[in-house]
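As structure tokens, the structure follows; a few thoughts come after it.
Here the complex is missing a single protein chain, while all its other protein chains stay put.
== subunit A ==
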Amino acid sequence: MEVCRLPLSATQRGKLISAGYTSLSSLSSASASDLARDLKISDGEALEILNVASRSSRSDNAEGSHAIINGGVPGIGKTQLGIQLAVNVQIPPHCGGLGGRAIYIDTEGSFMVERALQVAEACIEDMSEYSRFLRKDLQTFQVGLQSKDILENIYYFRVCSYTEQIALVNYLDKFITEHRDVKIVIIDSITFHFRQDFDDLALRTRVLSGMALKLMKVAKNFSLAVVLLNQVTTKHTEGSFQLGLALGDSWSHSCTNRVILYWNGNERCAYIDKSPSLRSASAPYSVTSRGIRNSTSNYKRVKMM
């Protein structure tokens, strides 16, 4: 079943299958509120599932890029999302996952091993629990993956300058050819090293566009997801100000998917700003000790824009 290939939690997959969503096409025509109702899950979670599904379905197409840019203020959860994705991509096939590896490119030094371990352990517990539920027996189920395996399956690169970043992106092609099990590339964050003074701004734009193109090609050639985490900056226009993606002009043409993470009062929300197939919508989420999870608030409606 196609939905088994999606990098979702085992519980989510089980619910999808029970509700009759077995193919990707059935998901692509569903709206978040339909899904939420059918699966009896929160709207936020439904939105996440649809996101993942549309990402995957485009992996099968020759057209379109599968790069997603996530932007947000410091502390909103970009790195947390990156870590969660790096862990979730590894959910093994017998728990319904992709069983792939992740490349994590850390440009800011925010990746903390103890946090990744926390998220990994919570993921394993979730998988065991779901498998126990599926098998309906009381034997402890061997998920077959330990938290230290999860850490080993993350190819972690720390880049400390823009030249290192460019070199690494150019090297990705070769690296992934030799490590075909990579299913996701996460860059946290994509613009940090480029926000310094560049004597030649035109050069910076060229370099960034070149890098974006290279990443799109990698996504397409290897059928994997590329997730770019970006900072936000304030843009002053005619007296008022707006938040925008850092160096946004260089990226706006390259990325076909854009998710903005923002604060709505005391709640973290994700907003799909740009997507070829999904309507603009926002959904709440929370950052817990176990990783990124559904918001616990009562107000869980997905807001369609």
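Observations
Simple rule for what comes next: a contact is a pair of C-beta atoms (placed from the backbone, for glycine too) under 8 Å apart; a residue touches a chain by one contact, two chains touch by 3 or more; residues count from 1.
Rule of thumb we're sticking to: contacts and distances are computed from a predicted model.
The complex includes a chain that is not drawn, and of the options "Transcription factor bHLH63", "RecA family profile 1 domain-containing protein", "BRCA1-associated ATM activator 1 isoform X1" or "Dynein regulatory complex subunit 5" the UniProt name matching it is "RecA family profile 1 domain-containing protein". Only one of A:I17, A:V73, A:L213 or A:L278 touches the absent chain when the whole complex is considered: A:V73.
Contact with the chain not shown here comes from a single listed residue; of A:L16, A:A67, A:C123 or A:I154, that residue is A:I154.
Remark: the omitted chain is touched by one listed residue; of A:F192, A:F222, A:W251 or A:Y271 this is A:F192. On the side of subunit A, touch with the chain left out of the figure occurs at residues 73-75, 79-80, 103, 108-117, 148, 151-152, 154-158, 160-161, 167-168, 171, 175, 192-193, 195-197, 231-234, 236, 241, 243, 246, 263, 265-266, 287, 289.
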